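Of the protein chains in this complex, one is absent; all others appear in place.
Naming follows writing order (A, B and C), and every chain is counted from residue 1.
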Amino acid sequence: MLDKNQIAQRIAQELQNKWYVNLGIGIPTLVANYIPKGIDVEFQSENGLLGMGPFPIEGTEDADMINAGKQTVTILDGGSLFDSAMSFAMIRGQHVQLTVLGAMEVAQNGDIANWKIPGRMVKGMGGAMDLVASAENIIVAMMHTNKRGESKILKECSLPLTGVGCVKKIVTNLAVLDVRDNSFYLLERAPGVSVEEIQQATEGNLIVEGEIPEMKL
Amino acid sequence: MLDKNQIAQRIAQELQNKWYVNLGIGIPTLVANYIPKGIDVEFQSENGLLGMGPFPIEGTEDADMINAGKQTVTILDGGSLFDSAMSFAMIRGQHVQLTVLGAMEVAQNGDIANWKIPGRMVKGMGGAMDLVASAENIIVAMMHTNKRGESKILKECSLPLTGVGCVKKIVTNLAVLDVRDNSFYLLERAPGVSVEEIQQATEGNLIVEGEIPEMKL
Amino acid sequence: MINKVVKNVEEALEGVASGMEFMLGGFGLCGIPENCISELVKREISDLTCISNNAGVDDFGLGQLLQKRQIKKMISSYVGENDEFERQMLSGELEVDLIPQGTLAERCRATGAGIPAFYTPAGYGTEVAEGKETRDFKGKMHVLEHAFNPEFAFVKAWKGDTAGNLIFKGTARNFNPMMAMAGKITVAEVEELVEVGELDPNQIHTPGIFVQRIFQGKDYEKRIEQRTVR
Partner (left out) sequence: MINKVVKNVEEALEGVASGMEFMLGGFGLCGIPENCISELVKREISDLTCISNNAGVDDFGLGQLLQKRQIKKMISSYVGENDEFERQMLSGELEVDLIPQGTLAERCRATGAGIPAFYTPAGYGTEVAEGKETRDFKGKMHVLEHAFNPEFAFVKAWKGDTAGNLIFKGTARNFNPMMAMAGKITVAEVEELVEVGELDPNQIHTPGIFVQRIFQGKDYEKRIEQRTVR
């Protein structure tokens, strides 16, 4: 079973050279810590920053330099700053090759729900709806089940949707899944997790073909 | 009868303080030479320049600093440079208060034709269609009649239109006209030109109310 | 050059009234028009519609207007970080229109650019698209979204000149440039107001044509929401 950092580490293996990447808040943010050697990627923050660097050294933080999670950040040499219309032009125009974000639920048709729970305070979708409607590659970082042990990998989403038919890949604490043909294809197991455990934790249609390898981290 | 410079001079009297103004090629360009005292205006050139100044002093002309007529120009202190999408955002969004442009024909309903003569080489409309479709104030600078003495101030345009129902005011070599209520209202006569001469040179519905004063230049 | 300078925030806000629709720049607490917001809080105006990506925190930014119940409706993409907001929203005192962030940014730009409506894929198939026109372009579904119509836009820049030209700093740019384009009256407060000729015309982010009033702001707090360091 993976912890949050390991989920991020596994997702980082999906990064391809020369990709621009938008990382959502939470586990996705951690992906930046595990960029594979030899891979050049640039991180986009949708509030208006390309070439996002690490957090600033204490004492150098600047109120005018934050990321989409409102955290103080730095900008790398070769980065650029722009307004929010330009930022979402990049996203909507598919210039950002990969979006990594969290989810409350994913359905086997690729639907994703991650912004609203009826009856609870709704904070808003921020840029998530633009990101999922636009990105060619969307990887969801999430726990396979909720706190009550119920699957979040579903036949159909029960929560209000963020986007339809858009999720291509999921990395959970238990497995790596491809989402296609109205099914979840099991690609890899987390270390020490059996196919049966994954089947049990998956409500949606799970396809298991041949031997399923363990993830390498 | 006014010459081209006098038409420009008369149009300059229409300038209001704090207006941003786009001047078309030809007579309209001359308007910049007659800005009344105490009136601050800024000229916009639709290729991407605000605060356009006079032509450069010989030897200082810069290939990277031209106006929409492709002439070398200068930029005044407080001016700004921007791309063509931003430039037409200003125009379409009605941030430019006045457009002055030439015309081949104007109709009494405010239609204007100034870009195309069937059977002749068509050079294109450039920014004229955006300008006339957007500006709240459009003043047309033109000769009252063509070289054959035929009126260009018409009941209906015969040439392909540039814009519909948009012209508010016309300054010709003979007269100043308001365009409203499907008519041309005669406001002023050029020095030495009689109402009868103007009536004769106007094919469209010309309304003459009371005494028509001579223009003051 | 056309001079846009007003002497202070009081003069800058002349004409604001109850029931109006405002745009306010900023992302989180970054790049918000602090002086204008403080002055709005002092005015006896209410029933405001505020278009702003976020709603501030309880005691800073738009949160101050919420505390005084001056806002009738918020149009935003994300409104967390604010207990009073939550209370008013759940009790029904406050209307909230949540809009995808990119759609919000593009609608602001469209407002200023004379584009009454455009198609975007964001929100298709979600409740955001309910009641809206949708359409297939090259096999992908899109939603028709419209421009706004705000009476005032309040923006904050780093530097500005007397002709209204603005330069923003870092990620404090965010929504400010598009909102500056969109206001019938756009008020810009700047950290540093300079004479014309001091800013490079090639580096202006917002040309002065979009700004009706500009003033030198003061006492900027520039609060940091999430101070993170290495």
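Definition applied: contacts are C-beta pairs under 8 Å (C-beta built on N, C-alpha and C of every residue); 3 or more make two chains touch, one makes a residue touch a chain.
Everything numeric here is computed off the predicted structure, so don't read it as measured data.
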Touching the missing chain are A, B, C
Among A:Leu30, A:Leu50, A:Ala141 or A:Leu154, exactly one should touch the missing chain; which is it? A:Leu50
Which of B:Ala32, B:Val106, B:Leu161 or B:Leu186 touches the chain that is not shown? B:Leu161
In terms of residues, what is the contact footprint of the unshown chain on chain A? 18, 20, 40-42, 44, 50-51, 75-82, 85-86, 88-96, 134
Residues of chain B in contact with the chain not shown: 45-49, 54-59, 61-67, 69-73, 75, 81-85, 87-88, 91-92, 111, 121-130, 133-134, 160-165
Residues from chain C at the interface with the omitted partner, ascending: 106, 110, 113-121, 137-138, 140, 142, 146, 167-170, 202-203
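What we mean here is this: only the chains that are shown with their structure count from here on.
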So which has more C-beta pairs touching, B-C or A-C? A-C
Based only on mean CA positions, could you tell me how far chain A sits from chain B in angstrom? 55
Centre distance in Å when chain A and chain C are each reduced to the mean of their C-alpha atoms: 29
Separation of the C-alpha centres, chain B versus chain C, in whole Å, is 36
Where chain B touches two or more other chains at once, the residues are none
Which chain C residues touch at least two other chains? 109
